[in-house]
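Shown here: the complex without one of its protein chains, the others still in place.
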Amino acid sequence: MSDKKLIIAGLVIFCVLFTFPLWFNMGKAAPQPKLELTEKAKAAKTCVLPLEEMRGSHMQLLDLWRHSVVRNAERVYVAADGKTYTMSLSNTCLDCHSNKAEFCDRCHNYASVSPYCWDCHIDNPKGEN
Amino acid sequence: MEDSRRTFLKIAGISAMGLGANPILSAFATDEHTEAPAEEQAQTPAEAHAEAGAEQAPAAAGEHGEAGRVHVQRGSDALTAKQWAMVIDTRKLQTKDDMEPLIAVCHKIHNVPKLQNKHHEIKWIWETEYQHAFTDKMNQFLNQEVQHRPFLVLCNHCENPPCVRACPTKATFKRESDGIVMMDFHRCIGCRFCMAACPFGSRSFNFRDPRPFIKEQNKQFPTRTRGVVEKCNFCAERLAVGQMPACVEASKGAIAFGDLYDPESEVRQLLKTNYTIRRKQVLGTEPSVYYIV
Partner (left out) sequence: MLELTLKGGKSYWGWLVVLLAVIGGAFGLYIWQIKFGLGITGMSRDVSWGFYIANFTYLVGVAAGGVMVVLPYYLHDYKAYGRITILGEFLAIAAVVMCLLFILVDLGQPMRLFNVPLYPTPNSVLFWDMIVLNGYLFLNLVIGWNVLESERNNAHYQGWLKPFIYISIPWAISIHTVTAYLYCGLPGRGFWLTAILAPRFLSSAFAAGPALLILLCLFIRKVTRFDPGRKQIQALAKTVAYAISVNVFFMICEVFVAFYSNIPAHMDHIKYLFVGLHGHGVLVPWMWASVGLMVIGIILLVNPGSRKNESVLAVACLAVVIGTWIDKGLGMISGGFVPNPLHEITEYVPTVPEIGITLGVYAIGALVLTILYKMVVSVKEEVRA
């Protein structure tokens, strides 16, 4: 092939560009985010679900909550230990975790996630910020 | 050479379909998981043996479910009905001033924005003249007082709602539990088919971000975002905690609210003893808002 050199050159450039995020960010990983709990959250000791589950599946829990509240008119969540919670992002979750910038945002920014929940749901129900 | 390349591609394609089938199916399974009633949630491991700590949420005070089984339920003070209905005694709401507090409280607690551009206005409940509220019942020679009396109009939460029939995603739906025609703002794609379908003009669309136009935000209730349709929700969030809808409470008895199918309810008593009219009855949507004229 007469184009062999061009093709190989093109392939090399492509590979370099394709793996750009890997070698550009080598050794530059940001430290794991440290989350701050409010006094109220510390006092409560446990969340609605165990920590690991909340970390991994709080969005699934919120989906269940909104489905139950909006579509089934069921507003009370009974956790495994019998504790009840009103299913509300702003009025329950953010009641305890009212420091969104030091709690929710820390992980969200780290993972480059910008949930649009806050377009509608009030993110400072206690009137802070 | 041609044949083996074709065979290779065929096998590759079928393998890709096979590999892709599992994740796709499990994605749909997860969807059904969130769709199904909460009984399925018992699969999540029930771990925590926490001490009964501080109460988490105000409205759940005094409640206790069975330990060990995660589930959802209604609040103990939630009001229920087969079909919520309203009877508005228009004789008791004679002037616009009578109506102002009703409209204001609804729009305030639900974060309904006040937009200057009439094209983009959002209103859940408003007052209008008889000829606009009851377009099919106009007389040339009408009782003068009725002709000039303001009438309250809002979503009728029809028993046979055309908007629900029209919605392609069931973002607006008639709730089985209480007959309220609800909006699921998470699911609405903003196609506005429901607005075309509503025979009463009860629905509003967010043509732009509403937040700059909400004077005083009620932090207990979400706002909406641009691109979704909204309307009166019969104060579902208040009914869930044992309170009457805000407009009913503010009307000081002019509006009755109750279960249409409970023969003992105030609504049924009023319907029995008063002649009532509804908007555009002939269309058969069976509105649940009755007017005593």
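Chains here go by letter, A and B, matching the order in which they are written, and residues are numbered from 1 within each.
What we mean here is this: a contact is a pair of C-beta atoms (placed from the backbone, for glycine too) under 8 Å apart; a residue touches a chain by one contact, two chains touch by 3 or more.
All figures in this text were calculated on a predicted structure; none of them were measured in a lab.
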item	value
For the chain not depicted, the shown chains it touches	B
Contact partner of the left-out chain, one of B:Arg74, B:Arg192 or B:Arg278	B:Arg192
Selected residue (touches chain absent from view) among B:Gln83, B:Asn111, B:Ser204 or B:Ser251	B:Ser204
Positions on subunit B where the hidden chain makes contact	31, 117-122, 128, 131-133, 135-136, 153, 162, 165-171, 187-193, 195-201, 204-209, 226-229, 280, 283-285
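Everything that follows uses one rule, which is that only the chains that are shown with their structure count from here on.
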item	value
Subunit A and subunit B: spacing of chain centres that average the CA atoms, whole Å	28
Residue ranges of subunit B in contact with subunit A within the complex	30, 34-35, 37-38, 41, 44-54, 56-60, 63-75, 78, 80, 173, 175, 177-178, 180, 182, 184-186, 217, 219-220, 222-225, 236, 240-241
Subunit A - residues contacting subunit B, complex	40, 43-46, 48-50, 53, 60, 63-68, 70-88, 90-92, 95-96, 116, 119-122, 124-127
